[in-house]
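Of the protein chains in this complex, one is absent; all others appear in place.
As written, the chains take the letters A, B and C, and residue 1 is the first residue of each chain.
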Amino acid sequence: MVPLNIGMIGYGFMGRAHSNAYRQVPTFFPGLRYRPVLKAICGRDAERARAFADLWGYETVETDWRRMVERPDVDVIDIGTPNSTHAEIAIAAARAGKWVLCEKPLAMNRAEAEAMVEAVEAAGVPNMVWFNYRRVPAVSLAHQLVREGRVGRPYHYRATYLQDWTMNAELPQGGQTLWRLEAAVAGSGVVGDLLSHSIDTAMWLNGPIVAVTAVTETFVRQRRHQQTGEIEPVTVDDTVMMLARFANGSLGTFESSRYARGRKNFNTLELNGADGSLRFDLEDPQYLEFFEYRDPSGRKGEDHLAGWRRIHVSAHEHPYMNRWWVPGTTIGYEHSFTNALADFLEGVEKGKPAQPDFRTALETQKVCDAVLASAASGRWQETGVELPER
Amino acid sequence: MVPLNIGMIGYGFMGRAHSNAYRQVPTFFPGLRYRPVLKAICGRDAERARAFADLWGYETVETDWRRMVERPDVDVIDIGTPNSTHAEIAIAAARAGKWVLCEKPLAMNRAEAEAMVEAVEAAGVPNMVWFNYRRVPAVSLAHQLVREGRVGRPYHYRATYLQDWTMNAELPQGGQTLWRLEAAVAGSGVVGDLLSHSIDTAMWLNGPIVAVTAVTETFVRQRRHQQTGEIEPVTVDDTVMMLARFANGSLGTFESSRYARGRKNFNTLELNGADGSLRFDLEDPQYLEFFEYRDPSGRKGEDHLAGWRRIHVSAHEHPYMNRWWVPGTTIGYEHSFTNALADFLEGVEKGKPAQPDFRTALETQKVCDAVLASAASGRWQETGVELPER
Amino acid sequence: MVPLNIGMIGYGFMGRAHSNAYRQVPTFFPGLRYRPVLKAICGRDAERARAFADLWGYETVETDWRRMVERPDVDVIDIGTPNSTHAEIAIAAARAGKWVLCEKPLAMNRAEAEAMVEAVEAAGVPNMVWFNYRRVPAVSLAHQLVREGRVGRPYHYRATYLQDWTMNAELPQGGQTLWRLEAAVAGSGVVGDLLSHSIDTAMWLNGPIVAVTAVTETFVRQRRHQQTGEIEPVTVDDTVMMLARFANGSLGTFESSRYARGRKNFNTLELNGADGSLRFDLEDPQYLEFFEYRDPSGRKGEDHLAGWRRIHVSAHEHPYMNRWWVPGTTIGYEHSFTNALADFLEGVEKGKPAQPDFRTALETQKVCDAVLASAASGRWQETGVELPER
Partner (left out) sequence: MVPLNIGMIGYGFMGRAHSNAYRQVPTFFPGLRYRPVLKAICGRDAERARAFADLWGYETVETDWRRMVERPDVDVIDIGTPNSTHAEIAIAAARAGKWVLCEKPLAMNRAEAEAMVEAVEAAGVPNMVWFNYRRVPAVSLAHQLVREGRVGRPYHYRATYLQDWTMNAELPQGGQTLWRLEAAVAGSGVVGDLLSHSIDTAMWLNGPIVAVTAVTETFVRQRRHQQTGEIEPVTVDDTVMMLARFANGSLGTFESSRYARGRKNFNTLELNGADGSLRFDLEDPQYLEFFEYRDPSGRKGEDHLAGWRRIHVSAHEHPYMNRWWVPGTTIGYEHSFTNALADFLEGVEKGKPAQPDFRTALETQKVCDAVLASAASGRWQETGVELPER
């Protein structure tokens, strides 16, 4: 096996999730050529970075990402920092010849994303964006069923990603833990944070989105800043709703919000086609719901059996599940990162980039930009997505 | 159409449910030969009987069931009175040549039930017991799937019938509305009231029960009597649990209780067989859940689709549903009585008795008696059930 | 009790549902002053009308609605005919001094609806539109919880009404049974048929919708006409998706379709507010789902109990349920009409019109018109809704 030295930038929530994937992947995906080595963690606060390194087993600590990028003993730069830093780091890393992994959303906007794509492609370095929900086994199974033709001509796609964690008006904004509420750092609110996940999955399952109309809203208009202590305007969107036209002729509705009381991680999708329908909900990640239409004329007498099937995605026949435990047992949130990492490493090994790479994630960025533009203009907006067949 | 004069005895809850069925059946099952006419209602309290007659459209009122049974203008005696009166009325009605419909449970015990069977068979009169839950469309569909061989060799049957309406220790017992808590009137508690439903359905779906072991319990041991005002011992069982052996080699668990907090009408069944499984819950009566096993060797690649299917039993292909509204709409509790009545009338018309007739209900009574005997002895008890093929 | 002579126009599906309500309401809502009498049924085909009269117990038959409207022995005109006939009949009936009940949607468009409102108000006759789903007990309970303040400041409303019955491209259009696929008769497709239900309920629960943006689509562009046999263009919308702004500041998504494979009568709503959330699904009509937020600072230690509550709307404390059977039993589709009729009769009796009357239904019509206008223009459209406090 080939050691692969990881340089992780950011020790927050995503730093933890990615680090766990690096540690678990060799054991649960034992055939891979590359074996991640936790070489260095980078964070601005040296003490916290040191503590993180001790906890997770990183060999060294950096406090300046520029130094990290230059280190010859680092093979992979993994970007787990706030959105406003993605482009600069990724471009520098690519130029330094590093493989680049980047947390979603890829960038603050389309222009940044294009520059990032250009950089990694110019450098010819492997790259991937952590849209990890593709690798929830039930979502991967949905993709497989679509590919198998079980859905048929698609008519409708609907997605929600609903949470309620920012509803409290006393919650501050900004700083290390709440930068998602600050547009200068996050780029947008739920559009980049939640809707981007829904769009990535939607275009994976149902192809390019060609036009959108959208509305956004900020319900709590000002909050105390966590660092300055000042009451300041909230600059991000709390919610977004959009209608979409797909290239294949189907129509979609999308909604993302942090103001949906009682919804914690309600990342759902439903696809309705001529031959079948699929539904997934991240709060119940072990299930894929599938309605299989059987032509009454073709298979007489079967109509009385039609119904939504609740597939417990825990069999060894299901994507990734033979890597984990015995049939019937479930896996958790973090496994989607490990599955994604395994696919990435295998993709590099086989010379076939794992998706979504930066180029694919750029297309998602285009839709996000179109959504924000439409919310501003009140009109339908073309997205300019040009997705290749995947 | 032939008018069929109904003499309803009892104006309580079952009097309402049956009367509604008589009124609705000609309109929703228009092809039947017999058309019920609400000829007479019988109740001990003349004023209340008169009010009931006015409300439901009965032509006349009786206060003595013996007079009702003798009336030449009554064709059918429908017994909706407390259990302790079933045998005497039914036998007299049969001897008078009336058709006899009887609320469940058929009798206080096996001996009574045998006498009732003898009476209706000697008289050669059509007869049926209102085990209405067979006619919930989802339960009828379950029976159809069993007949179609979709379950295969049966291994397990499990049934519950759980409620919580008698948990309040302040609830009195006895009298017109709470006679179900008084053994002298009800015969037993949940055994006759709830478990008998479970047993009727179980033997319909899975064949004869040959032996049982059971336990019963009375949690609130004394209550005030509604009529006397005295604190008296509670003489009925609040709960029953039983294990059962079926003639086909499968094993079953049964539980009935009025002390299951939060369960309102939780009449459930599950049947597991080599080729499939079925599940039903009366609180969600519009669904039948079905797991269809597909032999992996026979149909390769289908394993990833296995799952419990939630059949919304609302299509015109489903039992009874083409009689009611449009596909996708649901029916209610009372429709099971109307469906049962339609089957009964059609059975008479075609010379093929609708099930369960008295003879079939006697078999259920045998199991109930065996359950009570086992609860007393602490041992397995043979039931003596001899069910013909149905 | 005062007899109320009903003149029913139309013997189709709605003729059945309304007739059933007239027959059942006196028995299940016994305190009402008015007692419906099935005086006359009107249909163009005399033979079919006669058969319908025999089945349901109508005393007389008409084949021309104009004659029906003029009959002095008819008190109420109930319009169950295709949408294109509503206005003319309703206006004539009002002018003749009849009470007017009308199937939804009220009219083909806003102008017609305004003329109808003017007519009934000028005549001073009681009137109601059969938006029956308000009277599903779980929906009425949702309204009650909103009124009780349990939802708090509303943020989001989302509704779907999904079916799949027109997906088959071989299904013809037009004629007596498929006029819903013909714009000249139906006015629109799912907008009037399904979305109007969602809008009526939404504005009842969450107040006026002030602006919308929408898209519609017709997936199967031509079908054989049922009467002419000719292949003709399909003129109605198969699906509609819309975003909405409510007067109270919340945002909504709405979707109606007849191309959602596996969805049979998937009329759902969800309302998210600061203090709680509600969800309903017509395929599971016996449930209201409720998430109750408890302020952590106010009731410490309760957070570990937060969860979506599945209320089985079958207790006597729930709307309408004490009128039907015992606690724990469910009712069906048709009961919503009976409940609505009872409310209407009680409203007349008390001088307080039951909702939605024509004036209220006009507001729903305005939104439908705005939806179609927006779908044509691709822009946000003001609705002009001016709903009074209800």
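By definition in this document, contacts are C-beta pairs under 8 Å (C-beta built on N, C-alpha and C of every residue); 3 or more make two chains touch, one makes a residue touch a chain.
None of these values were measured; they are calculated from a predicted model.
Asker: Write down which of B:Gly276, B:Gly332 or B:Pro356 is the residue touching the left-out chain.
Answerer: Reading the full complex, the residue touching the unseen chain is B:Gly276.
Asker: If the hidden chain were put back, which of A:Ser140, A:Gln286, A:Asn339 or A:Gln365 would touch it?
Answerer: Here the residue in touch with the unshown chain is A:Gln286.
Asker: Decide which residue listed in C:Ala93, C:Leu141, C:Ala340 or C:Val367 touches the omitted chain of the complex.
Answerer: Checking the options C:Ala93, C:Leu141, C:Ala340 or C:Val367, the one contacting the hidden chain is C:Leu141.
Asker: Residue by residue, what part of chain C touches the chain that was omitted?
Answerer: The missing chain touches chain C at positions 141, 144-145, 290, 292, 303-312, 315, 317-318.
Asker: Considering the entire assembly, which residues of chain A contact the chain that has been omitted?
Answerer: Missing-chain contacts on chain A: residues 13, 16-17, 20, 23, 26-27, 30, 55-56, 163, 165, 264-265, 283-286, 312, 314-315, 324-335.
Asker: Provide the residue numbers of chain B that touch the chain removed from this figure.
Answerer: 155-156, 158, 160, 162, 164, 167, 213-215, 217, 219, 239, 241-243, 245, 249, 251-253, 255, 257, 259-263, 272-277, 291, 293, 306, 308, 378-380
We adopt the following convention: only the chains that are shown with their structure count from here on.
Asker: Please indicate which chain is farthest from chain B, where distance is taken between mean Cα coordinates of the chains.
Answerer: A
Asker: Through what angle, between 0 and 180°, must chain B be rotated so its C-alpha atoms fit those of chain C, rounded to a multiple of 5?
Answerer: 180
Asker: Averaging the CA atoms per chain, pick out the one whose centre lands closest to the mean of every protein CA shown.
Answerer: C
Asker: Tell me whether chain A and chain C, two copies of the same sequence, contact each other through the same residue numbers or different ones, using over half shared as the line for same.
Answerer: Mostly the same residues.
Asker: Indicate the whole-number Å distance between the mean C-alpha point of chain A and the mean C-alpha point of chain B.
Answerer: About 54 Å separates the centre of chain A from that of chain B.
Asker: Need the CA-centroid distance for the pair chain B / chain C, whole Å please.
Answerer: Result: the chain centres lie 36 Å from each other.
Asker: For chain A and chain C, let me know how many angstrom lie between their CA-based centres, rounded off.
Answerer: Chain A and chain C have C-alpha centres separated by 41 Å.
Asker: Could you pull out the residues of chain B that touch at least 2 other chains?
Answerer: 312, 315
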